[in-house]
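Structure first, then comments.
Just one protein chain is left out here, and the rest sit where they should.
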Amino acid sequence: MTLQSLAQILASGLLMGLIYALIAAGLSLIFGLMDVVNFAHGEFLMLAMYATFGIVVATALDPVLASPLVVGAMFVVGAFVYLAVIRFAMRARTNVGMVQVFATFGLGITIRGLAQHVFTPDYRSIQTSFLSGRTLDLGGVFLPLPQLFGGVLSCVSFVVLYFIIRRTDFGRALEATREDAGAVALAGIDKNRVFALGWGLGAALVGIAGSVMAIFYYIHPDVGTPFALIAYVTVALGGFGSIFGALAAGLLVGLVEAVSATLFSPSMKAIGIYAVYLVVVFFRPRGLFGNL
Amino acid sequence: MSAKLLEVRNVTRRFGGLVANSDVSLEVAKGEILGLIGPNGAGKSTLFNLIAGLYPPTRGNIVFAGRDITRLSAPARCALGIARTFQVVRSFDSMSVIENVVVGALMRHAGARQARYKALETLELTGLLARADGPAVELTPPEKRRLEIARALATEPELLLLDEALAGLTPSEAREGVELVRQIRDRGITIVMVEHVMEVVMPLVDRAVVLDLGKVLAQGLPNELVRDERVIEAYLGARHRAA
Partner (left out) sequence: MASRETASQGATATSSEPHIGLRATHQDIDHEASLIAFARRRHRQVAIAALAAVIFALLPLAIQDVYLQNILVLTLMYAALSQSWNILGGYCGQISLGHAIYFGIGAYMSTLLYTHAGVTPWVGMLAGGAFAALVALALGYPFFRLRGHYFTIATIVVAETGLLLVLNWDFAGGAQGVQIPYGPDSWAHLQFARDKLPYIYLALGLAVVSWLVTFVIEGSKWGYWWRAVKDNAEAAESLGVVVFRSKMAAAALSAFFTAVGGSFYAAFVSYIDPDSVMGFQFSLLIALPAVLGGIGTLWGPALGALVLIPMTELTRSYFGGSGSGIDLIIYGVLIMVIALARPEGLMSLFGGRPAARRGR
């Protein structure tokens, strides 16, 4: 193994990791906000990918330009899902944990069925981006432009996320509502509004990831499931509720996956991630940065 | 002359940089009611938890019925005969009132039928028999307190640790509570009570230990402690210190 091929593996792993981090951050945000694990998260990703595909097909826009539209659409989808579905799951008097798991699980299946119905199970792909098929040669390390674009978007998103959470009223409301929804209500902050916006934001993050991935992944109704699985592990690894834990864990997962794919067969690459998770969680039962 | 049931020997407990209990020593005689009092932040709850086995002391020993229990877990201590209630009531909400008590009764009665019988007896003693089959979560707060006590009693302890069991009660509820504590003692159970409400506690306990800032400030008979200047100072001072 040459230094160059090692660098190649690490670079690909990091880029993919940044995308995993995005997906995980959306999940972590929602969880941290209201203790709900969204089992339809993979389907959100799939929706975003189809949305990108749909816009590209309908308007012949470059997917890169379609991305903001997709993100906006996903924001709306997320908020809508909260208001129309999740809000009722939160009203459960018992088993709140299990109710929302299976309510979102049912939601995921429904979305998958809808996608299958509207788009058929056929695999789709987008070849028409100006990024498609091009790579950047960085001293012998080849970085495919779509993935690079995704990595850049991810970094920007995390910076923006940081500002939103730490510096805006909304971000503070998010934190406060997470701490104590009851007290927050007394302060005049509408809990439902905060949660809906939180879900919107979480879905938007997935939207960013999905719109980029649509450029270099095949799109089909079941595409979200393996990524959802990785997202759950990433969030747990980073610590539920910690968004920057999601970033750190995402990078770690991306790297581990890239290394595992080379060490084992590509079909076994997930084993590296699982092994790392099991080891980490043995020593740190709440993940790397979790405190909930 | 009563045998020593519980000895706390030079116990210290640290949480990170905070010293919650410092070199605390006390003895509890078999059959007595001992009060553990002191202003807020004195370290009463910590000491209580140390005796109950929630966590081990940083230094020192705890001896129960002649046996060193310092390193024993809470379930093991329960098996030896130490039972406790929690300050913030922790009922088993998915179960009925009697089922809650059965959990405790199973400590000494392995068969569910015997345990249930024991639970019925205990509920009767604590005045909850009428609510036996109802959901535990629907009890009123004073009834929930009694459920805590019933549960602990069902384990047939020799030492019962009551954590602020009489706090926040109306005068008539407090009277009933005091009566219950006396009945428990009449059955031969030794009691250590953490309390804030002086007017209720002082007439009830045989002896009291006053904690302040993690240390034992004074111990002795209630009517002596009430007149002890250091004790008065600790309570008055605590109010000025207000956390």
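Order as written gives the chain letters A and B; numbering starts at 1 within each chain.
FYI, contacts are C-beta pairs under 8 Å (C-beta built on N, C-alpha and C of every residue); 3 or more make two chains touch, one makes a residue touch a chain.
Because the structure is predicted, anything quoted here is derived from the model rather than measured.
Contacts of the undrawn chain with the visible chains, over the full complex, involve A, B. Considering the whole complex, the residue from A:83, A:141 or A:229 that touches the absent chain is A:229. Residue-wise, the contact with the chain that is not shown comes from B:78, picked out of B:11, B:28, B:50 or B:78.
Touching the chain that is not shown, out of A:19, A:45, A:107 or A:219: A:107 (per the contact rule at the top). Screening B:14, B:59, B:108 or B:196 for touch with the missing chain picks out B:108.
Across A:7, A:155, A:176 or A:281, the residue that sits in touch with the chain not pictured is A:281. Listed here are the chain B residues that touch the chain not shown: 52, 54, 73-75, 78-79, 83-84, 86, 90-96, 99, 102-104, 106-118, 120-121, 124-125, 127, 132, 134-135, 137-138, 151-152, 154-156, 158, 183, 186-188. Contacts to the hidden chain, counted on chain A, fall at residues 31, 37, 85, 88-99, 101-103, 105-118, 120-121, 221, 225, 229, 232-233, 235-236, 240, 265, 267-268, 270-271, 274-275, 277-278, 281-282, 285-287, 290.
What we mean here is this: only the chains that are shown with their structure count from here on.
Rounded to whole angstrom, the centroid-to-centroid distance between chain A and chain B, based on C-alpha atoms, equals 49 Å.
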